[in-house]
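A single protein chain has been removed from this complex, and every other one stays in its place.
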Amino acid sequence: MSLDLLIYAVGAFASLMSVVAVYLALVERDLVKAVIYSAIQSVFYSLLFYLFMSPDIVLVYLPVAGGVLPALLLVLISKTERFERE
Amino acid sequence: MVGFLAEYMFTVIYLSLFVNLGLSLFGLFYKPHYVKKLIMLGILGDTLNMFAIFLGYRAWPSPTTPSRPPILLTYPFENASVLVEFTSRAVDPLPQALVLTAVVIGLAVMVFLIFLGDNLFKHYGTLDMREIRRLRG
Partner (left out) sequence: MKRVVSLAVLVTIVLGMSLLLALSGQSFYPSENLRWLAIVYLNTTYNPYLPDFTVWSPEAVTAIVWDYRGLDTLYETTVFYLAIISGLALGRGVKRLNQKPTDESGLSPIVKTVTKITGPMILAVAASIGLHGHLTPGGGFQGGATAAVVPVVFIVVFSSFYLLWKGVSSQRMLTLRSAGLIGIGLTSIALFLAGLLLGLPSYVFQNIAKAGSPLSMPYDVHGALLSGTLWWFNLFEFLAVSSGFTLAFIILMTPEAEEKW
């Protein structure tokens, strides 16, 4: 099995797991869990960016969508309401 | 057979990006809470940036030479064959530069919307968009 098949296989696995994470973030009622699922989706997207040979984007994407934005959203949730209604 | 497997897995990546796009658009329109809409807007922007990087990828020139990121590693070089080999293997650098700008602008919009959501809660007491639409100030 040559190396570029391995790269594509890891990429396919990461993109399928990101579909799972986006669906779980959509259906969840508890907003703290939805923010955590969105951070998991960002980690899988970073892995996919790395496999497409772009290290600059990985270094932007990991602190921004995996560190700063979930922190800001969690602060907003703690100041307002936590559960989504019907 | 090996060519078919590579093409199949590449198509799996491509199609799952379309499914992400559809799911995030559905969540943006049909979920009534403000913070859920913000999360789905972030996922939408990131999927569009992933499309741009996807289009800038370059297949391997031969099964033993992999494609590489557009960064030169041996800089004071003597003859120009290093540069010729670099140009024949490196990935397109232009979509990466444009995606950098797009990520920063998406982040700026999200920071502004978070400040706005804080102010909405102080005025209306709830973040449910159906109730805010009914109250009208």
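First chain written, first letter: the chains are A and B, and each begins at residue 1.
Just so we're on the same page, a residue touches a chain if its C-beta (ideal position, glycine included) is under 8 Å from a C-beta of that chain, and two chains touch if they have at least 3 such contacts.
Keep in mind the model is a prediction, meaning the values are calculated, not measured.
Within the entire complex, the positions of chain A that touch the omitted partner chain are 16, 19-20, 23-24, 27, 55-56, 58-60, 63-64, 67-68, 71-72, 75-76.
Residue-level contact of chain B with the missing chain is found at 4, 6-8, 10-12, 14-16, 19, 57-61, 69-73, 75, 80, 83, 86-87, 90, 92-94, 96-97, 100-101, 104-105, 107-109, 111-112, 114-116, 118-119.
Here, only the chains that are shown with their structure count from here on.
With each centre defined as the average position of its C-alpha atoms, the distance from chain A to chain B rounds to 11 Å. Remark: chain B residues 2, 5-6, 9-10, 12-13, 16-17, 19-20, 23-24, 26-27, 31-33, 35-36, 38-40, 42-43, 46, 49-50, 53-54, 56-57, 60, 63, 66-69, 71, 91, 96, 99-100, 103-104, 107, 110-111, 114, 117-118, 121, 126-128 touch chain A in the complex.
Of all residues in chain A, those touching chain B in their complex are 2-5, 8-9, 11-12, 15-16, 18-19, 22-23, 25-26, 31, 34-35, 38, 41-42, 45, 48-49, 52-57, 60-61, 64-65, 68-69, 72-73, 76-77, 79-81, 84-85.
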